[in-house]
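All protein chains of the complex are present and in place, except for one that has been dropped.
In this document, chain identifiers A and B correspond to the written order of the chains, with residue numbering beginning at 1 in each.
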Amino acid sequence: MVGEILEIVFSPQFFGPVVFPGLVTVLLVLLTIIWVERKIAARVQMRVGPLYVLKPLGGAIQMLADGLRFFFQEFIIPETVDKLPFVAAPVVAMTFAILPFAFIPVAPDFIPYSVPYSMPVFLGLNTVIPLTIIAMAWGSNNKFSIQGGIREAYMTIAYEAALFTAALAMAITYGTLDFAEMVEAQGVPGILVNPLSAAVFFVAMLMSAGKLPFDIVEGEQEIVAGPFTEYSGIAFGLTMGIGYVQLYGFTLAFTLMYLSGWEPLIPFLHDIYPALGGVMLFAKAYLLMVFIVFLRSVYGRYRLDQALRLGWRRLFPLSLLSVFFAVVLRVIGVV
Amino acid sequence: MSRRKVGLREHVEAVATGLKYLVKPNRITVYYPEETIGLGERYRGMIHYDWDKCISCSLCAMICPADAMKMYKKKGEKKARPGINYQRCIFCGYCVDICPTNALSFTNVHDVAYESLEEMVYPPERFVEEWVSPAEKEGAKRLKVVFDEERGLVHVPE
Partner (left out) sequence: MSSSVMKARLLSREGDESVYEVFIGPQHPASGHMRFIVRLQGDVIVGVDPDIGWVHRTMEKLAETKEALKAIPLFERMTIIDSQNVTIGYVRALEKLLGVEPPPRARYLRTLLSEMNRIASHLYGMGLSGIFVNHSTMFMWCFGDREVWIQLAEELTGARLTHAYSIPGGVRRDLPQGFAEKARKAIRYMRRRLEEYRKIFFDNPQVRARYEGVGVLKSHEARRLGVVGPNLRASGVRYDARLLGDYGVYDELDFVVPTAEEGDAMARLLLRGEEIRQSMRIIEQVLERIPEGPILAEKYLRLIPPKLREPALKEGRIKFPGIFANLKIPEGEAVARAEMGHGEIFYHVVSDGSKKPYRVRVVTPSFRNVVLFRYLPPGHRFMDFPAIYGSLDYFPPESDR
């Protein structure tokens, strides 16, 4: 009986989405990456950042204290909101933010759901999140929220095309739509093979996760908190976390496609349990996330029409160019 | 002032400046209350009153802009003595500057905290008390401020 339960728990189908790199790891990443962001910003900005929650560790579990506070805070549902979208949208958003982790392979033999097209499924599931944010904005029945929802709609249309096309370029380069096969096919990291596609994917990733300089949707200086204005309590905690979960997922995808994934596989960890071989993947993705949250200290926010112009006039043509470049590479026989 | 064009190079410069401070931060935080800044001699902190030097001229009460200084006269006494209300005091120092016998003087204690509004009104008998900074009473380390060309302000132990 216990053996059967353990077998289920340690099977890739369960372990992947729930423990690593899924739900539990997502929560741990949320816990630490926000702290890292605040500490990095504080280091650059002549101050200290959160310190006192666990002082010997430098306040590392500050987000745990914040999260607990969110749990105990009252989730106020104003009378004027449209209740179903208001209450359901953050939950659906977080679900669809965590769901794509079921399609991320962590090691060559540790794939939760082996489908030959995991990359489009991953990106496609992430595309549902802007719809839920628009639902949040509409349900909030608040001028600032509606403005934020409109911005989200515009931004989504701007970056999604470039994101997909850049990923398509890598799919053409490796001849497969599956993450696991892409990592197998990478001798040289993808970022050196097709740097244009990497650059486009990187900027589109920033726009998707709403990180500076593209945090236009929750533009604090104009529309308070955008679609998330009316939320308090645990729902606010959820909405704060969605951007980071999306970022984590996208950095994992970036690492798999461009930074040769889980190579080099650490043999003795891989022998203990296959998922532990994915430590390099996680480390690379985490370092990339640290760099992205560092950009917060350097940049301000772009204007909406400037971001849209960037998405359509620069990123999308560049992504098409990267597809062309990938086709050329395949035809020449380099890859 | 002509304006130069900006492009990718300026992006890299901005990121490099941020990275430089990430690697070598310049923190100016003072970890109060474990540390506290030792304020200079001329700091306009809480006011100290010398009972014996006072000649009850009332100039301090007349010039106080916030009506914080008031003269208290006990029944049967000829002279009135000043008391201060820290709810109103703005630490401008006019009273200290006008006192003709230097009975009022500034201390360099500033971080006194009160638990009720009544405590902030000081009749003359309480006004003579010596001021002690609560942080220093708990054993805070005193730092002093030093100007530095590289880092601006540096706080070093005294």
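Keep in mind that, in the parts below, a contact is a pair of C-beta atoms (placed from the backbone, for glycine too) under 8 Å apart; a residue touches a chain by one contact, two chains touch by 3 or more.
Remember, it's a predicted structure, so these values are computed and weren't measured experimentally.
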From the listed residues A:V224, A:L269, A:V290 or A:L329, report the one that touches the chain absent from this view.
-> A:V224
Selected residue (touches chain absent from view) among B:M62, B:L117 or B:V132 = B:M62
For the chain that got dropped from the picture, name the residues of chain A it touches.
-> 41, 44-47, 143-144, 147, 212-213, 215-216, 219-222, 224, 296-306
Logged for chain B, residues touching the omitted partner chain are 1, 3-4, 6-7, 10-11, 13-14, 16-18, 28, 40, 42-44, 57, 59, 62-66, 90-94, 97-102, 106, 145, 147-153
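The rule is simple: only the chains that are shown with their structure count from here on.
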Round to the nearest whole Å and give the separation of the Cα centres of chain A and chain B.
-> 48
Sites on chain A touched by chain B in the complex = 40, 43-48, 294-295, 297-299
Tell me, which parts of chain B touch chain A in their complex?
-> 14-15, 17-19, 21-22, 25-29
